[in-house]
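Below are the structure tokens for one structure; questions will follow.
A single protein chain has been omitted; all remaining protein chains appear in their positions.
By written order: A, B and C. Residues from 1 in each chain.
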Amino acid sequence: MKQLWTGRLEGGLDAKADALNASLPIDRRLFAQDVHGSIAWAHALQRAGVLTEKETRQIGTGLEQIGNELAAETFAFAPTDEDIHTAVERRLGELIGEPAGKLHTGRSRNDQVATDFRMWLMEAEDRLHADIRKVQQALVSRAERDSGAVMPGYTHTQRAQPVLLSHWWLAHFWALERDAARLREARDRTAICPLGSGALAGTAFPVDREALALDLGFSTAAPNSIDAVSDRDFAAEFLFLAALTGVHCSRLADSLILFSTAEFGFLELDDAYATGSSLMPQKKNPDLLELARAKSGRLIGLLTGMLAVLKGLPSAYDKDLQEDKLPVFEAADILATVLPVMGGMLDTLVINSERMNAALDDGMLATDLADYLVGKGIPFRQAHAAAGKAVRRSIELGVRLSRMDLKEFSAIHPGFEKDLADAFRLESALSRRSAKGGTAPEAVKVQLEQAKRILRS
Amino acid sequence: MKQLWTGRLEGGLDAKADALNASLPIDRRLFAQDVHGSIAWAHALQRAGVLTEKETRQIGTGLEQIGNELAAETFAFAPTDEDIHTAVERRLGELIGEPAGKLHTGRSRNDQVATDFRMWLMEAEDRLHADIRKVQQALVSRAERDSGAVMPGYTHTQRAQPVLLSHWWLAHFWALERDAARLREARDRTAICPLGSGALAGTAFPVDREALALDLGFSTAAPNSIDAVSDRDFAAEFLFLAALTGVHCSRLADSLILFSTAEFGFLELDDAYATGSSLMPQKKNPDLLELARAKSGRLIGLLTGMLAVLKGLPSAYDKDLQEDKLPVFEAADILATVLPVMGGMLDTLVINSERMNAALDDGMLATDLADYLVGKGIPFRQAHAAAGKAVRRSIELGVRLSRMDLKEFSAIHPGFEKDLADAFRLESALSRRSAKGGTAPEAVKVQLEQAKRILRS
Amino acid sequence: MKQLWTGRLEGGLDAKADALNASLPIDRRLFAQDVHGSIAWAHALQRAGVLTEKETRQIGTGLEQIGNELAAETFAFAPTDEDIHTAVERRLGELIGEPAGKLHTGRSRNDQVATDFRMWLMEAEDRLHADIRKVQQALVSRAERDSGAVMPGYTHTQRAQPVLLSHWWLAHFWALERDAARLREARDRTAICPLGSGALAGTAFPVDREALALDLGFSTAAPNSIDAVSDRDFAAEFLFLAALTGVHCSRLADSLILFSTAEFGFLELDDAYATGSSLMPQKKNPDLLELARAKSGRLIGLLTGMLAVLKGLPSAYDKDLQEDKLPVFEAADILATVLPVMGGMLDTLVINSERMNAALDDGMLATDLADYLVGKGIPFRQAHAAAGKAVRRSIELGVRLSRMDLKEFSAIHPGFEKDLADAFRLESALSRRSAKGGTAPEAVKVQLEQAKRILRS
Partner (left out) sequence: MKQLWTGRLEGGLDAKADALNASLPIDRRLFAQDVHGSIAWAHALQRAGVLTEKETRQIGTGLEQIGNELAAETFAFAPTDEDIHTAVERRLGELIGEPAGKLHTGRSRNDQVATDFRMWLMEAEDRLHADIRKVQQALVSRAERDSGAVMPGYTHTQRAQPVLLSHWWLAHFWALERDAARLREARDRTAICPLGSGALAGTAFPVDREALALDLGFSTAAPNSIDAVSDRDFAAEFLFLAALTGVHCSRLADSLILFSTAEFGFLELDDAYATGSSLMPQKKNPDLLELARAKSGRLIGLLTGMLAVLKGLPSAYDKDLQEDKLPVFEAADILATVLPVMGGMLDTLVINSERMNAALDDGMLATDLADYLVGKGIPFRQAHAAAGKAVRRSIELGVRLSRMDLKEFSAIHPGFEKDLADAFRLESALSRRSAKGGTAPEAVKVQLEQAKRILRS
């Protein structure tokens, strides 16, 4: 902030030093919050007897004009504007003269910037919550639309057991539900107002900080002025939950990339969410899914960088804390793009349930084969070994497990009897898993209702 | 798990592959949870009609003996024990014979290991919460003991404004209070029971999963079996809050290292929390503080590693998830050591308030000088510039600001008058900052009461 | 180091502080280097006139015995042994009495530990280089064995163009070749000897540091004593190259996981490198590949943690640096397991070239279709568009591209003529890519020779 310390330091900053120091290109994004916060501060000063009603009105009118100029992008930044806070105050002086010089009374940029940033983040957190909800809604809609479709469930990317496609979609719903819950809690911790903490020691004017906090949409005023100016937990916490939300998207994306290969062929992306190749015209590439996956790596880096910035800083305020906004803005922007893309992609992709059915090979019922023996009182470990042997035998014979002769089965374990055929019915393999959270149609129906209740709440 | 797939695969694992695959050295730490979880599973199977009362009793008795053997470290692991789960089941077979083979009915290692790990983590989270509370208590005690001591408050590691030492201690209280709150919320998300989810599709036996969850100390059963076996959010979230708690410790540690230098000299560590040098016998080194600071870097790495492991994994269960326990165990161990050391150090360090007082130079009252002019109706920006000029003038003259002749002040701004002397009183600089969260003695007293209420709750 | 500062500090360390401070559980791994380094130091002291020949011999004999005891695991650690250095010196005193007290003359643990650690790392780097070479050899062997096999090359995990499987194997050879090159350069930077730098200011005895460095297998002595004790670049650099090597393994692993799915079916892992499922007996899981992939995430975390530890440390030696060994040891151990497993897996997996062939659909020749038109003078962009339209038309008609009627082609672009059939020959698609680095058999042969020359060198 060039002009602010003219009382003390001679000469200007070196040009590169100025470039390193300047935060305006980044923090101009906080303009609405800065204007809003300053208006509230002026009122707080008036209530504290520092400003007259007239001065407060002049300041308010001036700031509102500035807010309009900034919103309309007609605001002229000056080369001396180091950050958005100084730009606003400089312009206020041009507009209303002397009273502008009274606005910063009892305030410091340390509490001002932390306040603006928290206000911005609260809004960003609300937007992110809405974006997460929309992807959850898309998953619920798919679960409803794709009701009845059966797919191979995978573990280790190997076919494991049949599951309802609806059940698979809902698995991703619950991961996002945790993200949404974390976000709400993080927002509560963001809603603590630092304003009135001064540089670090508190304000020397009798400002009612609780009233001020409520004015600005916070839930309360920060309890300790030193902590208030040095705390960036809210930034780190946002970056963590953004990274984990990104990781959830990356896992869903990775599966969809897999499912949209020619080899799996379980689904086709809509043209609005796929791209082509400049050299290979036949291709339909899942670029957006790959980018969603990649962005989760970027988000991990943003979190790591923020924590590394904070680590080992002496209290209270250190300039290092200025490195808080870049990662938070970028993380918010990433998810504000990735989540709607995920949602749109889910809404529009086309399922190929025939390919899914074709992938349900008999081996996936081996567990049910074992359970069949368990049902006859055979201990599970014995049953498990017998089922395994049956699978091996069918591979040796080159015959589908369900078509293998009963004699082969009986030779492996006498428990295999005529009623064995029932164990190879897909429907029963699904419907038997009816305990809470299982893939049985009735259990999935209950689960779906629970998910819809959450979305309505 | 060597013997488990003997039905299917021929030959054993390559030795290096076995070393990479084996998790016993790590997951043996889950033994108590594994035993406990298996006993509850047996009862759930009994209630579902799969086990007889007798079998359930045999299994329970056998498992209890195994738990005792493991606790007493008399349990003999076999070379074929791939992990704690197979070791326990193998031993159960030795002890009770056939009924042991029925225990794994309707269960998979996928849901079993996630259940054990969550149970372990819930306990670890409770311990960590207690450890955080103790450091908070130490900070509150210091705030009470050091009442009255005044220190220079720093920004940019430069002297800024005087603050109460009690206020400074409490700043760190609130950072830890956020850690404690995050921990409680994370624990709620840990307390979701995966057991009964099978490999991924749910269990095929009519187990009452809610009753089972409550039996094991969970609050509810996981709503989706696929999500239940692939979710490791609880591990990532724990690692994040551990890393941020570590960062808070590192910031406090860094300040204490600074304050215990010869140059600052604000405090001396107790011999029980300091070490010497092998080459320089006069030194008293803050090794523990340095290690606390360094461990926060390590914790950041543990978090990063976990997120990088999870990123891009296809659902549902992938073996990659096995890499969850090492970082969580290490993070828990780090904080279980660092936090008590921080607490003990705080309890025993000795404050040198004379050195603190000596560091309170007049320049730190420059803000109050500006506020003095504000009190006379001068706009803050003018007042600020005038105060800055006064500081420069005093430096030019080589005289303390409070001793500079009134004429010098008046020459800078006519608002400086005889009553100026009051602006240089430390007590008033403190007591004027009495708004909530400020450093005034009365405000700090209120803050301290709030902190104590939290500790009592 | 409990007893070393008994001259100065009263009382012992708090128990938890001792646990945090103690590095013996970790640095005992440096025992051979510590013994070796101390013997060399004694000789350096003798050459500097500090020790007599007899004392030097006594020390040497004592240290050799200690080395043997440690190697044989008969060495009895004492509760007062804080680290391996104090343990060795304590034991030396027991064995030879007073001369032991002279060994630490002119030395500090600061230079001693950095020297030991670098010696250990040089050996670990040699081992890692050999392990990388073995995987490269396995890739070259596969490239030779699988000569002639053609697979779909993928971009975006979508089938793109046919490539030789040998070419695909060699792609991974070059990634590892970069790792090997980085490793050799990192080793050169490890081979700088800190010994003789004292605590930070240099040694006060006339030690010939260059001779000492060469004695210990270093290439030279560190040029600045302050830098020598505070430099941990070698650890960070090792962790970076380990992480990148891990990432290369993870990419190969991910592809192999994909190729071993039922859906791709391009290869089958040997039973010695695959595991089974406790619940699903038919499965053959690529656990080792998944663990190799996961370990790369862990390695990223180890690197991040180390950099975060180093960031912002004031020079020269800070205890934070003690956190260097844990990540380096773990990273070395991970790769010492993962690389041989990757190699063994490559050696033993079985290719299913029929499945590969079946996956070579006509669409993969679309580029060649465009190039066919280019050969007739059509600008590439026109040719590209025409080829794309042809693909779409074939999809609309539900006919294989190579079987689509010539009329359909001509309707799209008049350049499509009777000789079109040649564009659909796989052999020509491959052989035309004969520029350096291309997939043509002759180009791959040249590439293979280059790779073999590297392995022989």
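In this section, contacts are C-beta pairs under 8 Å (C-beta built on N, C-alpha and C of every residue); 3 or more make two chains touch, one makes a residue touch a chain.
Note that this is a predicted model, so its numbers are computed, not measured.
**Q** Determine which one of B:112, B:285, B:322 or B:434 touches the chain that has been left out.
**A** For the chain that is not drawn, the touching residue is B:285.
**Q** Which one touches the absent chain: B:157, B:219 or B:450?
**A** Of the listed residues, the one touching the omitted chain is B:157.
**Q** Using the touch definition up top, pick the residue from A:130, A:272 or A:358 that touches the left-out chain.
**A** A:272
**Q** Would you indicate which residue among B:366, B:404, B:430 or B:451 is in contact with the undisplayed chain?
**A** B:366
**Q** Looking beyond the chains shown, say which of C:57, C:127 or C:311 touches the absent one.
**A** C:311
**Q** Given the full complex, what residues of subunit C touch the hidden partner chain?
**A** 4-8, 50, 98-106, 110, 153-157, 160-163, 167-168, 170-175, 178, 181-182, 185, 189, 196-210, 221-231, 233, 236-237, 240, 243-244, 247, 250-255, 258, 293, 296-297, 300, 303-304, 307-308, 310-319, 367-368, 371, 374, 379-382, 384-389, 391-392, 429, 432-440, 443, 447, 450
**Q** Contact with the hidden chain only, please: which subunit B residues?
**A** With respect to the unshown chain, the touching residues of subunit B are 155-161, 257-258, 261-264, 276-287, 290, 304, 307-308, 311-313, 359, 361, 363-364, 366-367, 370, 384-385, 387-389, 391.
**Q** In the whole complex, what residues of subunit A lie against the chain that is missing from view?
**A** Given the touch definition above, subunit A has residues 1, 4-5, 7-14, 16-17, 19-21, 104, 107-110, 198-199, 271-288, 290-311, 318-323, 326-327, 337-338, 340-341, 344-345 touching the missing chain.
As a working rule, only the chains that are shown with their structure count from here on.
**Q** Using Cα averages as centroids, what's the distance between subunit A and subunit C in whole Å?
**A** Taking the average C-alpha coordinate of subunit A and of subunit C, the gap between them is 33 Å.
**Q** Hey, how far is the Cα centre of subunit A from the one of subunit B, in Å?
**A** Between these chains, centre-to-centre, one finds 23 Å.
**Q** Give me the residue numbers in subunit C that touch at least two other chains, ranges are fine.
**A** In subunit C, the residues touching two or more other chains are 276-287, 290, 304, 307-308, 311.
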